[in-house]
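Shown here: the complex without one of its protein chains, the others still in place.
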């Protein structure tokens, strides 16, 4: 029962998913690809020796492709249209974040999915598949630390690119914390405030870096999230959940330890791609398996909508310097009782 | 050259200093004691076999005692009067925190000391003598992490007593962070804001616990300080300084590690008295040695004043829920160029 | 190009490989199975919904099966015959350890493979695929610690079964260290001595536990290997390589940390199957990929022979209490220049 998969967008992340489906994972096969740059799409077919048809656009791929599901891995502003078209075509769709660039776009996708009557959309929040976060969630759910009261987390990159702007600290970076913490806690956000510490000399002149985001959930959990995209020393994801009876903390990535030259240390990753490589594998394998069973269990369009609304409020708080409220629509019945992550 | 020391206040901390001077440290001898409870003072003399005179009050001890210096270890509201009397008598004085219960009280003490023309007062902020904090300060001063940008710290106790109130989270607990972070950074505070996460079920009904205090320094360093006095799991002091080029973090207290019953762990202290026991020794030894050399180098009355002003603003921020400004007087010349801690 | 794979032996490890090929890995498909217990073989086909033929024995599977390669996952004494038959049939064969139960058996397999003229056999030493060991090897090969001088390692299980005997500490347990350390160092063994510490009260009366094995390599590296199969507290694999310029050590398995009840700790695994689960995946994926390329790169029959000869000497040393020499035949040209592990 090999799943036939079309890929819309053959940039870096699209190629990476094609590679893992072709070389690492079980049960999937790339049968159709498309990219705004058709030469790129052709090159990918050749590079991985795919038995796949190259289509000129997402519409023709969805209409004519021999596919059971699609991956939407184009650039963000194109996601909404491709996801809507996939739903229209009744195809399962895995969409990289963001689901849409606006909360309204996410609502349109939910409306289409609700009209279809069944979940077809999984959003690419891969951290829910990271073994460290899975352990954290299990500990919280088993009440190892009692009720969570606070979370301290940090998202650090060695260096940001020249096009990185202050709001991308929210929309490109914090967006992963927004999803994974809401999932960890089984709770939504109520308000947000952003503070700016002294700026690092390593940041470009047009941007603020680091930033500290204070998020409060409906349940009263206070989250202190540091975003620091020019921290120099490594790619470092920290998360610590402080509860009534104890504290659980995300592990450091596994590394041999070294005693040398008066130091005892472990290595810190420099490249974000190495940090969640296994989570990406599990995420796509779960999508393939879930489609095979006919029942998605990964992050939903509703999760994509929550991320969009919350990110909007965070950006507003960046600008206002004030506490901003976060208000969600009523949760549609389709998303009630949905598993919000893997077991 | 044994220093003759009088002790004003023979409660828990007073007795503890008498014990260390008598049994652990070099160069000091207790020659005079007083306490509002004279029986308690007599009992201490007996318990430690002191060759010391018991006086009815601080005035008579200062007037008649055969002393070179005094320790003020009475309860907080009595500190100001004893310190002023000691300065008046021209005696060196080590005063436990708080130096005075109000900023005005601290100013009166500074004025008296300035009038005397020379430093006589050391305030009991012992963390500056903790080897972990000393290492942190050295790393910052040697620019190991570049300019500090943020500090994340936590002050956790297993359980608060029945008389503990929400404002004591500042005046009794955070007060140590207020001093030690200002010393670490060589910087003063500009503003403060307090947030209340969900309250732990382990806290008494009349209080807020935990609390998160956001302090900003004049240099732009953003400090996130968690105070959690019913955390249950241990007495735990955390401090992490995030700089432009790296991060330094306070060590955990030294503990053997244990592999047993599917866990690999170290012990967490439960009693705060064990955490800074060596820092207390070094602090009092430094006071004895400094008096011997005729030049104090520990925390000054100005440091005591900063702590008082900052704590006042924090308490105001607890009540207002708003960002509150912190404004200090001009720094008197007497305290310029003073070493603000041990080398 | 899906690889068609036959499985000889559908016990625990056989079923586990069938599961991973079917559900986790890419490029392989089970097309034929056999087991001495034919009902067991049929049950596996049903359990995993395999499109596979059940054969009465390894001979018929190899003669008639639609297969490119076989996995030999039967019990140890049956390995040699199946591997020889696979070579005879010109099929690639992945054989779980031991390759054969005697050094002579391993020699017969090497002779057959040499006669065939090309490597067909990969032995199931999965630790070479564990990310921790791979990092250790890389550090050694990059001379991070200079020349290795000593290795300290431990292989600990919570509890041994009722049929576990003292020599199985070598043949079932230490055998993994024998292979992986020889691979880490690129060196062979010269001598061995076994010492018996005080016996744990948790061991059955007929056996010695723990045991300490001192191995010396031709290059002079001294290895201290502890085997402790009733250590109670967990399944724990330790390995530390001490070199001229520093020390590298295998990481602990990734675990969230917990602060609770006066302890700061991480979890220790209790079940060996959890420890190397990802290494098993990589090992079998590498076998599938290597067969696809027509060139094996995993552990060779020569590695299986080294393990057999070394284990024999270790068992002899268990009995004699003396230092025993380890002597290998000349290394056949077929195995020269072979990669002895993954890159």
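For reference, chains read A, B and C in written order, and residue numbers begin at 1 within each chain.
Assume a contact is a pair of C-beta atoms (placed from the backbone, for glycine too) under 8 Å apart; a residue touches a chain by one contact, two chains touch by 3 or more.
In this text the structure is predicted, and so the values were computed from the model without any measurement.
Of the candidate positions C:66, C:104 or C:244, contact with the hidden chain is made by C:244. Across the entire complex, the residue among C:114, C:207, C:222 or C:269 in touch with the chain not shown is C:222. Contact with the chain that does not appear here is found for just one residue of B:259, B:316 or B:331, B:259. Although one chain is hidden here, its contacts on chain A can still be listed: residues 232-234, 236, 252, 259-270.
Taking the whole complex into account, chain B touches the unshown chain at residues 21-27, 131-132, 135-136, 139, 144-145, 245-251, 253-261, 266, 278, 285, 289. Although one chain is not shown, part of chain C still touches it, namely residues 146-150, 152, 195-202, 210, 212, 214, 216, 219-222, 224, 226, 228, 231-233, 242, 244-247.
Convention: only the chains that are shown with their structure count from here on.
Compare each chain's C-alpha centroid with the centroid of every protein C-alpha atom shown, and the nearest one belongs to A.
Taking the mean Cα position of each chain as its centre, B sits at the greatest distance from chain C.
Between chain A and chain C the centroid-to-centroid distance comes to 37 Å (mean Cα coordinates, whole Å).
The centroid of the Cα atoms in chain A and the matching centroid in chain B are 45 Å apart.
Chain contacts: chain A has residues 245-247 touching two or more partner chains.
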